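The complex is shown incomplete by one protein chain, all other protein chains being positioned as in the whole.
Our next item is chain A:
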Amino acid sequence: MTEIENVVVIDGLRVPFEPGQTILEAALAAGVWIPHLCHHPDFAPHGSCKVCTVVVNGRNGSACTMRALPGQEVASATPEIQERRRTLLQMLFVEGNHFCPGCEKSGNCTLQALAYDAEMLTPRFDHFYPNRRLDGSHPDVLLDLDRCILCELCVRASRDVDGKSVFAVAGRGGDCRIVVNSPTGRLGDTDLAIEDAAAHVCPVGAILPKRVGFSVPIGARVFDAGPISEVSPHLARTEDGR
């Protein structure tokens, strides 16, 4: 009997995988870039942002939640799929208040870096300009929900790593928002500590450690070094060091 190879084909490239790996995990481990936003290698997959959506044997699926299986033909970097990703990113920008020139996360922000990589020049849609909460009550951590993209990384980090469940999601649809688990609803009244994973996991500028602003100047930040498709910390380095 012939062994079935543990290989998926992504955009024509043969990508080996370990049984149990998702398509995204296999791709990143092989140095193949699939854009993603709510995925983080240290946390359980969430599958909410849909930026990683690929077409697997003709059907759409999130690469971060779909297990890799032999015989999968995956399309990811096609113009059509990239256009859909750009549209998703444009929706995320107009749903929040993303004023990058006034944001400490600029240059270190995954949402912004994905938009650069997708050559997003315009928000395209009308802005929601939502009225969201800013919570400065914690001595070491600022919460500015204007920039929250509801990836739930803070929820996962606080619950699964810190064992504290400081953050949760409440509401539905356009009313969906991150809430804080304290009697007052204020971050300062939780046991969140600056050392917690949840204080550092936010991919955008919604949860920011205080008093470290501009410790790395604009121009020398993570995604100033190159496009996220090349410098992503989640991407296995290829032999030439890229």
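Rule of thumb we're sticking to: a contact is a pair of C-beta atoms (placed from the backbone, for glycine too) under 8 Å apart; a residue touches a chain by one contact, two chains touch by 3 or more; residues count from 1.
We adopt the following convention: contacts and distances are computed from a predicted model.
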Item to check | Chain not displayed: protein name in its UniProt record ("YeeE/YedE family protein", "NAD-reducing hydrogenase small subunit", "Lactate utilization protein" or "Putative FMNH2-utilizing oxygenase") | outcome: "NAD-reducing hydrogenase small subunit"
Checklist entry - Out of A:P16, A:G185 or A:G226, which touches the unshown chain? => result A:G226
Checklist entry - So which of A:A115, A:L142 or A:A197 would be touching the chain we can't see? => result A:A115
Checklist outcome for this item: Touch assignment to the omitted chain, from A:H36, A:R85, A:H98 or A:R156, lands on A:H98
Next on the checklist: Suppose we count only contacts with the excluded chain; which residues of chain A make the list?
Outcome noted: 93, 97-103, 106-107, 112, 115-117, 119, 121-124, 126-127, 129-132, 146, 218, 226-227
